[in-house]
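And now, chain A:
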Amino acid sequence: MEPVVHLSGVVAVLGGFPVLAGADLDVERGEILLLRGPNGAGKTSLLRLCAGLLPVERGEAIVLGHDIAADRTAARHRVGLLGHANGLYADLSVADNVAFWGATAGATQQEVAASLDRMGLSGRLAKVPVARLSAGQRRRTALACLVARRAELWLLDEPHAGLDAAGRDDLDATLREAAAAGATVMVASHELERAGALAHRVVDIVGGQVRE
Partner candidate 1 sequence: MPDLSPVSIARPTGTRVSRVLGIASLVGIVWLVVFGLFLSPNDATQKAGVRILYIHVPSAWLAYLAFIVTGISSAAYLFKRTRSLTWDRIAGASAEVGVLFMGVTLVSGSLWGRISWGIYWTWDSRLTTTAFLFVTYIGYLAVRGLGGTHQQRARRSAIIALLATLEVPLVHFSVKWWRPLHQQESVAEGKLNGLMLFTLFVGIIAFTLLYVWLVLHRQRVLAMEDALDDQGLDTALAERRAEGAQI
Partner candidate 2 sequence: MLASMGVSEQTPYVIISYVVTLGGIAVFAWRMLARARKIAPQVSEEDRPWT
């Protein structure tokens, strides 16, 4: 079967600096892959490249059957990214945010409600503006948005950061469910114990390259 993500000799540049220096990586469908490595190794860039935010300077990059080196917008609607930023609107309530991001992917009201439930955000908390939430609660809201979008490829950058124990359990369970349902998950994390138990496979990112 064709891999969901296929990178071969990928070079990507940010502000003149080669954040990725010839990365090779294949990720299979249904896999949970952990990316680990020191700060500045290129984990975030790899995820942003797969999401079509960072252009491919050289090399071959296929995501979900789309050649994103030729057109990096091609695969976007089937990809979900949780980056360092949460992508939330601070003035809107939790429920409004999840409803908006769900709607961009055509989610129904039931699906939005289920996503809120999944991340423990239903009830009183749903009506609170994001601006008043703690960092962990914002992370939960962003995850609920991601769940509502039902992406085929999940890209998560330090998803555990800021979450409490219950939040981490919810996150891990959600990722396992998604992978079992056929989604592919790529996680960049420093929480090696936690994410290592979750992942099917671990790769190291060093100096903008991937080591198995």
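Just so it is clear, a contact is a pair of C-beta atoms (placed from the backbone, for glycine too) under 8 Å apart; a residue touches a chain by one contact, two chains touch by 3 or more; residues count from 1.
Candidate selection criterion: all candidates are chains of the complex that A comes from, given by their letters.
Model, not experiment: these values are computed from the prediction.
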Touch-positive candidate for chain A in this complex, from 1 or 2: 1
In the complex, chain A residues that touch candidate 1: 11, 13, 15-18, 21-22, 38, 55, 57, 206-209, 211
